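For reference, the structure I am asking about is given below.
Only one protein chain is missing from this complex, and each of the others stays in its spot.
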Amino acid sequence: MNAPEPRPVLPLAARLPGRESTVVAVGDVRFGAEKVVLIGGPCAVEDRDLMLAIARTVAGAGGAMLRGGAWKPRTSPYDFQGLGAEGLEMLVAARRATGLPVVTEVLDPRDVATVAESADMLQIGSRSVQNFPLLREAGASGRPVLLKRGMMTTLDEWLNAAEYVLAAGGNDLVLCERGIRTFESALRNTLDVGAIAVLKERTHLPVIVDPSHAAGVAKHVTALARAAVAAGADGLLVETHTDSAAALSDAAQALSPEAFAALADECRAVARAVGRDL
Amino acid sequence: MNAPEPRPVLPLAARLPGRESTVVAVGDVRFGAEKVVLIGGPCAVEDRDLMLAIARTVAGAGGAMLRGGAWKPRTSPYDFQGLGAEGLEMLVAARRATGLPVVTEVLDPRDVATVAESADMLQIGSRSVQNFPLLREAGASGRPVLLKRGMMTTLDEWLNAAEYVLAAGGNDLVLCERGIRTFESALRNTLDVGAIAVLKERTHLPVIVDPSHAAGVAKHVTALARAAVAAGADGLLVETHTDSAAALSDAAQALSPEAFAALADECRAVARAVGRDL
Amino acid sequence: MNAPEPRPVLPLAARLPGRESTVVAVGDVRFGAEKVVLIGGPCAVEDRDLMLAIARTVAGAGGAMLRGGAWKPRTSPYDFQGLGAEGLEMLVAARRATGLPVVTEVLDPRDVATVAESADMLQIGSRSVQNFPLLREAGASGRPVLLKRGMMTTLDEWLNAAEYVLAAGGNDLVLCERGIRTFESALRNTLDVGAIAVLKERTHLPVIVDPSHAAGVAKHVTALARAAVAAGADGLLVETHTDSAAALSDAAQALSPEAFAALADECRAVARAVGRDL
Partner (left out) sequence: MNAPEPRPVLPLAARLPGRESTVVAVGDVRFGAEKVVLIGGPCAVEDRDLMLAIARTVAGAGGAMLRGGAWKPRTSPYDFQGLGAEGLEMLVAARRATGLPVVTEVLDPRDVATVAESADMLQIGSRSVQNFPLLREAGASGRPVLLKRGMMTTLDEWLNAAEYVLAAGGNDLVLCERGIRTFESALRNTLDVGAIAVLKERTHLPVIVDPSHAAGVAKHVTALARAAVAAGADGLLVETHTDSAAALSDAAQALSPEAFAALADECRAVARAVGRDL
């Protein structure tokens, strides 16, 4: 009589023997396929016309998807907290105008149904990576989920967080590395490019990178983006703004339209050098 | 004409000039007064009789308050997640039997009203320190709040999280240092005793320490507890279990009843050496 | 035939079964005995009269030993690098006047013989904790060694560094925790009080604490010192200066004579509460 096989620790998220890489589809966009997916947009949705202008910039530069925060997690209760449902509606209008699917953050389990109705993909932010009730609601929502790594999250904890989403029924999950907190403060966070390589081995899920929050300052975003693509990232989540000096949130890190287009070009060259495209 | 005074960054949490230290009352227990408050109990509430037995142990050793988790934040979705409302009821029964007020964690903003109805104090755990919807609900609940530091939360971020609770109407807030995540892995976390001293300067709120989660292993809990009291902590949150080997969560760090009583005695001696009591 | 016993990883530094705690004697001072050893003095030796004045302050407050840097490891090559041999001579003069033994840092293996001739104890600083040639020279010098932890050093690496000293013939070694580098920047470093408890279990060597470098600012030094004694430290290494505003190195963290005396009194009370004295 043989001993029973031990149950795998991460039966749904782990790259078990024979498990192929998962491709997550959001509209026509496919995370984990040949093309590196470029997502662009402002940190926070602030204004209908502005959102449209930025969306057109993203589409024009080869961006495949639109980002923008309607509910913003802010360190201080007195900072701008986002436009909420109104911001969500502006994102929908921008999608209508450009055809780009939209991803937006949801902070509160009570908002998941509302956001899932309008957004193409739900983002779970860094501060919520171990917000277990939220992970379960997002997993049960029927929408693909973009799960950011927390500033303090080990790869093991992060994959367990992904497992919460998958165990709640969410099959379509994309991981997003965005820099970790270390002793070094030259940039806002330390981009962990090694995490991309390790995750590719441990999980079948697509992995993208947010170089904007890692850098915290526009001038170093593109170097991090190139590094991420070279290391094997399946996509990039980049902040861009047509008037970045006036942005209500994280102004310093948003790329101008010109810089965003240059990032796209440079990352496309790197993507081709590693056998992919963008 | 004078320039207007700049608005303070933390108008409610900061120790503004002339602001006296706040004493937070939970029943007869007073955080921030002369006596160091000793809170004891199991990591998770598991069983009615066991909870009663542990509660009597805590009371007998000089503990002033009872802790126990009914909703447990667990890294893996497959780990024991707590007994929920049933666990809460067991805590209430233990309070009835011993007279000790109870503190328990709430994870989901949708559970705040339920927990606030039964518990004397709401705990916001490390992983929820920047769960802003939860902070607002807890602040509006009318119950005192115990706000743990996150594993990688700066003091500044932590005080801003406290500000969310206070801005939502919660006047009674106690901060709880529980160790931070560093490169050193000899203990589970690195207890930041310096944070106690710095917080006493920056905020009027009481500060307690959880040496159990910092150590992660029972044999080193008491040394950390003594250090915390010597550094000026207003209380201790300590895990104890009458049968710690059988505990369903964090078994390795729960003190036996004998060790818990010894901790109380040793910390009382240190408290008296620094002009307080326990 | 039995397999040979595996060789212990740290045959000299580890607390092997039956190994009693080591007491390190420096003149009449005994590290690891009942009394907590208080070492005081300036960061850098700057002037003969000043050094004498500070030494008398230390002796008057109950300090048992004198510290002072003659060779200073400075981040920038353009900062004051210490008086070298001249500073060493001033320390000797201060010893002659007060009877207190002196400890001073040695940075360069080529200076070990010179320093060992005059100083009672050699300090290996944080930046030199894995300077293996220096560790070997210090171990072979015949003088007791005070080995500080590096800002980045795990307990395991630190004990291996101690093993280098012991393996070179140095029997008298005292470890000194001085704060580690973490993400938190409210104080200069994060004092790892848990390290004291863990080291007491892993090694037979005495362990002292430098609260001055951990805090980086005078007003929080005493709280850290009390915590260290409560956690079981065998001594304290504290910076004090009769005119701290004028100190040439680390001015912000040196205690005034009054504050140094108050620290001694407070730490004595805590020491007695944990069954020791100072």
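For clarity, chains are labelled A, B and C in written order, and residue numbers in each chain start from 1.
Assume contacts are C-beta pairs under 8 Å (C-beta built on N, C-alpha and C of every residue); 3 or more make two chains touch, one makes a residue touch a chain.
Model, not experiment: these values are computed from the prediction.
Considering the full assembly, A:M152 is the residue among A:V36, A:L88, A:M152 or A:C176 that touches the omitted chain. Across A:V36, A:L224 or A:L237, the residue that sits in touch with the chain not pictured is A:L224.
Contact with the chain that does not appear here is found for just one residue of C:A53, C:A167, C:V217 or C:A252, C:A167. Summarising the interface, chain C meets the missing chain with residues 7, 9, 73-78, 107-110, 127-128, 130-133, 150-152, 156-157, 160, 163-164, 167, 181.
Within chain B, the residues in touch with the undisplayed chain are 152, 181-183, 185.
Residue positions on chain A in contact with the hidden chain: 152, 154-156, 180, 182-187, 190-198, 201, 214-215, 219-220, 223-224, 226-232, 266, 269-270, 272-274, in rising order.
Here, only the chains that are shown with their structure count from here on.
Among the chain pairings, B-C comes first (most C-beta pairs in contact). Mean C-alpha positions place chain B and chain C at a centre distance of 34 Å. Averaged Cα coordinates give chain A a centre that lies 34 Å from the centre of chain B. Our note on geometry: chain A versus chain C, Cα centroid distance of 48 Å, whole angstroms. Along chain C, residues 182-183, 185 each make contact with two or more other chains.
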